[in-house]
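The complex is shown incomplete by one protein chain, all other protein chains being positioned as in the whole.
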Amino acid sequence: MTAVATSVEGFRRQAPRPARLLLHAFLALVSLGWLAPLALAVYASLRPYHETAEDGYFSLPRTLTLHYYASAWRDAELTKYFLNSLLIAVPGVVLTLFLASFVAFAITRVRLRFGVPLLVLFTAGNLLPPQIIVVPLYELFKRVPLPASMSDSLTLYDSYWGVIAIHVAFQTGFCVFVLANYMRTVPYEITEAARVDGAGVWLQYWRVILPLCRPALAALGTLEFTWMYNDFLWALVLMSTGDKMPVTSALNNLRGQFFTDYNLLAAGAVIVALPTMVVFFALQRQFIAGLTLGSSKG
Amino acid sequence: MAQYPAGQSPAPSTVGHPSRRAVLRGSTLAAGAVTLPGLLAACGGGAGGDAGDKTVSFGSNHSDPVDKAAMEASLKAYEAKSGKTVKINTVSHNDFQTNISRYLQGNPDDVFSWFAGNRMQFFAKKGLAADISDIWQGFDGFTPALKAASTGEDNKQYFVPFYYYPWAVFYRKSVWQQRGYQAPKTWDEYRALAARMKSDGLIPISLGDKDGWPAMGTFDYIDMRLNGYDFHISLMAGKEDWTGPKVKGVFDTWKSILAYTQEAPNGRTWQEAANTLVNKQAGMHTLGMFVGQQFKPEELDDLDYFPYPVIDPANGQDAVEAPIDGFMVSKKAKNLAGAKDLMKFLAGPQAEDAFLKVFPSNVACHAKADTASYNALQKKAVELVSGAKHISQFMDRDTRPDFAQTVMIPAIQQFLGNPNDVDNILRSIEAQKKTIFAAE
């Protein structure tokens, strides 16, 4: 609705035309609109609470200081909790993507008789409201013993294993679904050719299909990391030791029983958002890598 | 007693936050140095500190920086005195509360922080808390009201009270002096004062109920002043009819001050509401003593309060709403003897002194706690509570938490949004009350 055909490959080095300027104006406007609330939060985190409490958040500053960032980092002991989050999210994302891509591969590439029921089982599992499984899951985890070398609580409850396991179980459904749909767009001949060359199931999966799924894996990796990293429900209901909690709940330590310095909390939340930004930027290259993939096909 | 000369506090008031952050630097230094091996040990360490009798584990909901430092100071005093080690497990205040029942059934610490009232009794009744009547016999310095607040339905003690924070009507002395306002004693005086404030261009009574609980304080006070403490507690226990004239009277009385109450309370947090008091736009604000945390430390001396006015002279002002925070021992405690020893210390004045020195927003329960360093608000609170015949714990502690959370919060917000719908609201409360309390 905004532009005429200019973006076709080979024509793109033209001088900017009015339509293109219009496009940029639109995108810039939307982007700024999207950033404005966040910018406001960052702005507030640089101002003392008593100042914004007096003047409102939309006002000129009297003082600007990084003080809150220093005290959020120190008071909430974010270093410790960052590592906890990574202990949950990194294995969680890797395992989820690995299992899900294999299941998706098996469903779309291997002629399994139970392929469709399998797909339904996983996808439907992900559609469930997570709250429905909270109580039985807690009762289950409380009863599963673990050796002391794996968990100091001696049960799956209050251990990282339990939290990782539920993340993987829950998110595998979504990833299977996305990846299965994505793999359907890859021509069947590609695996067929590999099979003719004598490649087994594992090689077809690992060497042929997986590399072709890079854009989808990057998109999913970003989303899954943010979900697991930002999650608070599972850690909340399945863990009870404060020192093992992920960083999202450490942020809550900046809230008092009654009084909360919201500007301090904003500073903490900005710090906590940084790792997910890093993941996004790191994986954005993979989205762009997908470009070459698209043009090599056909 | 509203005229108490609050300005003569011997110690500079330090309830505001920034000045106390300095305390934290030392205490968090040790915790800051986290190494990778130490981290993995946290996920795969040995079977915890339950091996020796020298270690007691302590589950703390004192999570925000100042509160946490205060709790640590108190427990350090115990360690120094007893030569034992306390392993503190701090969980953020709200999460601790959300998780309490799973926590107590799972892998609880020996001692844990909790609240008095129904909330304490609930876990005592369910067998998740250990009976500490034996050590209670040796306690002194707690009033009978405090003992009652620590006692379960089976007449055994399960709780050690630590500090409390009374609710009252707060105001700024400078604003009142400038306009010549006097603290009202009766409901009529209260309304007359509010009317005067309105004509003076002030918001007479500021209110923020976005989070659902602050307005409960007003309900509790009106009910206790109008119908008496006993009725209130019985109502909270699900034993009274919400559609009856008594409860209806509470809402009608409340309605009579809504014209003087800050409009649109459901979209405003208590902090924003308190802010109107801080900024001298509002005349009065009904809240707990923690309202002081919204003030700059140097302005805190200007804050004062009067007890909620008399509605029915038969009840007078005999009840004070003063939620008590304290500690319990979990039934699954691995080191019961150590837990009780720690509880004995926490029931003494020394523990409270160490705590309140860092976090002076509350008032110690123990009679022998050091009150010399109290600020004016704290001193007044002591007077208010010691003169009270009954201490209520706040709605969400005096009734079942599920009733407070899932029924009363929506109902009060609905009332504040549309005060003319009281009959429907009360019918709905009564119907839901029956299903909830029938589940017993």
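For clarity, chains are labelled A and B in written order, and residue numbers in each chain start from 1.
By definition in this document, contacts are C-beta pairs under 8 Å (C-beta built on N, C-alpha and C of every residue); 3 or more make two chains touch, one makes a residue touch a chain.
Convention: contacts and distances are computed from a predicted model.
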UniProt protein name for the omitted subunit, picking from "Membrane protein", "Glutamate synthase, alpha subunit, C-terminal", "Glycerol-3-phosphate ABC transporter permease" or "Zinc protease"?
-> "Glycerol-3-phosphate ABC transporter permease"
Displayed chains contacting the withheld chain = A, B
Touching the hidden chain, out of A:L46, A:L146 or A:A216, is A:A216
Of the listed residues B:T55, B:T243, B:Q350 or B:Q414, which contacts the missing chain in the full complex?
-> B:Q414
Residue, one of A:L46, A:V103, A:L146 or A:M245, that touches the chain absent here | A:V103
Provide the residue numbers of chain A that touch the chain removed from this figure.
-> 1-10, 12, 20, 23-24, 26-28, 30-32, 34-35, 37-38, 40-41, 44, 52-53, 56-59, 99-100, 102-103, 106, 110, 112, 115-116, 118-137, 139-140, 165-166, 168-170, 172-173, 176-178, 181-182, 184-185, 200-202, 215-216, 218-219, 222-223, 226, 230, 232-233, 236-237, 248, 251-252, 262, 265-266, 268-270, 272-273, 276-277, 280-281, 284, 287, 290-291, 293-295, 297-298
Omitted-chain footprint on chain B covers residues 97-98, 100-102, 105, 126-128, 210-212, 264-269, 272, 275-276, 400-403, 405-406, 409-410, 413-414, 417, 428, 431-432, 435-436, 439
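Note that in this section only the chains that are shown with their structure count from here on.
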Quick one: report the Å distance separating chain A from chain B, using the average Cα coordinate of each chain.
-> 38
Listed in rising order, the residues of chain B that touch chain A in the complex are 17, 21, 24-25, 28, 31-32, 34, 36, 39, 42-48, 59-61, 63-68, 89-95, 98-99, 102-103, 105-108, 270-271, 275, 278-279, 288, 290, 293-294, 296
Which positions of chain A touch chain B when the two form their complex?
-> 50, 53-54, 71, 74-77, 79-80, 83-84, 87, 138, 142, 148-155, 157-160, 236-237, 240-245, 249-250, 252-262
